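Quick one: this structure, given as structure tokens, is what I'll be asking you about.
Removed from the display is one protein chain of the complex; every other protein chain stays in position.
Now for subunit A:
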Amino acid sequence: MNTTQFDVIVIGGGPGGYVAAIRAGQLGLKVAVVEAAQLGGICLNWGCIPTKALLRASEINHLLHNLGEFGFAADNVRFDFARVVKRSRNVSAQLSAGVAHLLKKHKVTVINGFGKLAGMAGGQRKVSVSVDGKETVTLTAPNVIVATGARARVLPGLEPDGKLVWSYREAMVPKELPRSLLVIGSGAIGIEFASFYRNMGAEVTIVEVADRILPVEDAEISAFACKALEKQGMKILTGAKLGAIRKGDNSVTIDVTMGGKTRQVMVERVISAVGIVGNVENIGLEGTAIEVDRTHIRVDPYCRTGEKGVYAIGDIAGAPWLAHKASHEGVMVAEQIAGRTVHPINPLNIPGCTYCRPQVASVGMTEEKAKAAGHKLRVGRFPFIGNGKAIAMGEPEGMVKTIFDDATGELLGAHMIGPEVTEMIQGYVIARTGELTDAELKETIFPHPTISETMHEAVLAAYDGALHI
């Protein structure tokens, strides 16, 4: 049996690539995954998962310092920072091993090395694999899925140096807790690190070039988050531009200009979280019909590239840069290759989550976008302070906002901030995917007492009025 001939070759073993491989394996295809680093990719090893482990630790720290509210007292609360970080790494290691097991179970061949498109041979796509720059093997298959992901964007002057200036990677494995920290960029990654370090006790300043934090979220949610984070002691500088950067022995001083005034911010460490760039280099795109647009591969709604039989999924295939989008695209492409009928992804049905405290989650259009799209809106809001379970839990900070199209009852968007909203947003995602209207959401019986009742109330509020406010 030819060990280098496959039905599908997946370049990259992140949440897009390994899920595509599992699905293709389930559908009876012979699959290879080429991965240069660790199975599970950034998400599992350096992104979504280890940060959740860190954030969990920081929430516990916060709770331990606020026990009085629940009638407890504890003296001498302390933590071993190295062990906090170690636990996060163990979580990643456990899950990466789990991915290897899953791929084996679905008879997927995993090949370690750097995969690259290498032309055609006999009507088949060739993918060459190299380790340390030396080619080890060439694989062939009629179908190739490019899932090489992305990496942090680097601002000039703020190149990660492993000591004073960190990217997400260094920020995930700190040796010790810095006393003060500047987070540049207030997207999900920046805000999550800000939340972790602040709740562990560091002084945190956030700078954002846009006029509000979490700029892709609904403006009301951004404002709510901003207030909540400031209340926790963070300094938030929006509409801010970075100027000169001076590095000291154990400190960095940065000029920050806001509204024409320049101030100096001095911190021990800087985290740069200003977006990502796609890993499009050295993967054999040159000279092909595959189009690259600002470090991302251009694809059609079915993730097809300009080359027949070559697909691109996940971060490399453009926004939103989310693991669940990559995985879903992976499944869609695998099913497509297997001849199944598939449906393109509606970007408005992809939820976004930020795991700061309080959490932020949303799906669909913001109020601003819905208005711009020409809809006549019905907007409902409900605060967590009106929810029994939230008060009982001691987590009354948050709100839910729903946006409906007045003409059709379509749920155009849902925006949440508060405890566990990242676990709850799927309810609204199901509503959008199933094309439910206000009628079905109103008639749905939400269990009592749960914080999910806020979701129901926010729907009622958009129409006849919420019951508990």
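Basically, a contact is a pair of C-beta atoms (placed from the backbone, for glycine too) under 8 Å apart; a residue touches a chain by one contact, two chains touch by 3 or more; residues count from 1.
One rule holds for everything that comes next: contacts and distances are computed from a predicted model.
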{"item": "Protein name (UniProt record) of the chain left out of view, among \"Acetyltransferase component of pyruvate dehydrogenase complex\", \"Carbohydrate ABC transporter substrate-binding protein, CUT1 family\", \"Formate hydrogenlyase subunit 3\" or \"Threonine/serine exporter\"", "value": "\"Acetyltransferase component of pyruvate dehydrogenase complex\""}
{"item": "Touch criterion as defined above, residue of A:223, A:245, A:342 or A:385 at the omitted chain", "value": "A:342"}
{"item": "Selected from A:121, A:289, A:439 or A:467 as touching the chain missing from the view", "value": "A:439"}
{"item": "Contact residue for the chain not shown (choose from A:192, A:208, A:268 or A:410)", "value": "A:410"}
{"item": "Sites on subunit A contacted by the missing partner chain, in the whole complex", "value": "302, 304, 336, 339-343, 407-410, 434-437, 439-440"}
